[in-house]
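Right, I'll just put the structure down here and ask away after.
The other protein chains are all here in position, but one chain of the complex has been omitted.
Showing chain A:
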Amino acid sequence: MTRLMKYFSEGRTSGKHTLPFVVILLGVTILASAANLFLPADSALYVSTYTITLLGKYLCYAMLALAVDIIWGYCGILSLGHGAFFALGGYAMGMYLMRQIGDRGVYGNPLLPDFMVFLDWKELPWFWLGMDQFWFAMLMAVLVPGVLAFVFGWLAFRSRVTGVYLSIMTQALTYALLLAFFRNEMGFGGNNGLTDFKEILGFNLQADSTRVALFLITAILLAVIFVVSQKILSSRLGKVVLAIRDSESRSRFIGYRTDRYKVWLFVYSAVIAGIAGALYVPQVGIINPGEFSPINSIEMVIWVAVGGRGTLIGAVIGALLVNYAKTRFTAIMPDAWLFALGAMFVLVTLYLPKGLMGLYGQLKAKRNTVMNKEPQA
């Protein structure tokens, strides 16, 4: 009974990080943006555009980590293929940006992107049609990952493929896409991917103001997704999802159609990953098949594991910390990064099963027991 009470009180307090998180996120974002736009470059508080772009990239990763956490931390589905959804969203945005180049490419063809002219293609493939419209491209950035996740999830969860099997299948999925996108005949720029973008919605992508705006939009969307996800996961549906994670067969016997819950949560997660990808591409300036590589997808999982799965805030913190460490490490001693990453995988799974957030909880629980014991002694 006490466990049940504790469970419900946990459920109520799980949203307690939401407000501080949103305030801190938006506060830092606005301050950094203002520091970039309004302070002179020699000021001590000036934030360079490089930093803004870097922060924007981190926030995209944080959004992606959120997507992985929703499915892994809350539903126990370890997807090793979320990079595929991220990259698909990115490619949708990349195709839009590619069309915006127009006749300013190297070959000056008003209709065809450079790589198609290079391959001697005469007309635009059908799947590029409509990609010059921003709304349509954004719809695709959400729809394509969503539909792929639906088809894959529907096939997998209906036939009760779970556990490591599912992980391997998702890895095979992203691997198959990696191979496919490397082919020139696919019409996505092959090995080189899509790059050399000029502008988005008429704004120059190299301009400071565009960079800051993209950064702000990413932060706002991250906050919105965070709040919405928090609401969904603390609703009744969220409780069922947790039940599925802890004992799927029991939930099924009680009468829940567990496969449907899983499919829709999977689709929701894939859509978030797609949005993250679409925001990532204009800030980084390139999308290539490398984003599909299995190692990328597995790295996302470690962000969540480091931060603490099963807590949305943990996923965000994990993504920010690991990626900051990666930036610093690869700059100082590039060879050591893979050692560090590998060690992180091993140590976190061995000693920090609940990540940094869990560590915080563990320490607090320890202090509470100590304090509770003292009056008795």
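By our rule, a residue touches a chain if its C-beta (ideal position, glycine included) is under 8 Å from a C-beta of that chain, and two chains touch if they have at least 3 such contacts; residues count from 1.
Just so it is clear, contacts and distances are computed from a predicted model.
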Item to check | Chain not displayed: protein name in its UniProt record ("Glycosyl transferase family 8", "Urea ABC transporter permease", "Oxidoreductase" or "Tetratricopeptide repeat protein") | outcome: "Urea ABC transporter permease"
Checklist outcome for this item: Missing-chain contact among A:161, A:217, A:284 or A:321 belongs to A:161
Checklist entry - Among the options A:26, A:54, A:117 or A:169, which residue touches the chain absent from this view? => result A:169
Checklist outcome for this item: Across the whole complex, the chain not displayed is touched by chain A residues 76, 78, 152, 155-156, 158-161, 163-165, 167-169, 171-173, 175-176, 179-180, 182-183, 294, 298, 301-302, 305, 335, 338-339, 341-346, 348-350, 353
